[in-house]
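A single protein chain has been omitted; all remaining protein chains appear in their positions.
What follows is chain A.
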Amino acid sequence: MSEDNDETQTAEETPVEEETESQDKVISPEKAEEAKLKARYPNLGHKPGGSDLLRKRLQKGQKYFDSGDYNMAKAKIKNKQLPTAAPEKTEITGDHIPTPQDLPQRKPSLVASKLAG
């Protein structure tokens, strides 16, 4: 997946042109915003509405805990630190090993809605 909106690199301030150099056209606000985005995330894929974005949407809710992966990762770590997730990270991909602490408690709401209070 080439979605880079999780990247934390800070943007290099590239000037966003409000008018093009050669033609007399004024860049629409959308295109100006697009230039800003591309400046911050140069690796952003060129198919914005395409299958990457949609497949991410379809996979919402995917969570897993593989005890095999978890134990292997535990064994590998030299300083005996348990693998932990980066805070705020909700997407589980690649090298990240989900841990029992990552998975939120799934229990039903036993409390009545405050709208009914």
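Criterion: a residue touches a chain if its C-beta (ideal position, glycine included) is under 8 Å from a C-beta of that chain, and two chains touch if they have at least 3 such contacts; residues count from 1.
Everything that follows uses one rule, which is that contacts and distances are computed from a predicted model.
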{"item": "Omitted chain (choose from \"Serine/threonine-protein phosphatase 2A 55 kDa regulatory subunit B\", \"Hemoglobin subunit alpha-like\", \"LSM complex subunit LSM4\" or \"Large ribosomal subunit protein uL15m\") - UniProt protein name", "value": "\"Serine/threonine-protein phosphatase 2A 55 kDa regulatory subunit B\""}
{"item": "Interface residues of chain A (partner: the chain not displayed)", "value": "5, 28-34, 36-38, 40, 44, 48-51, 53-55, 57-58, 60-64, 106-109, 111-117"}
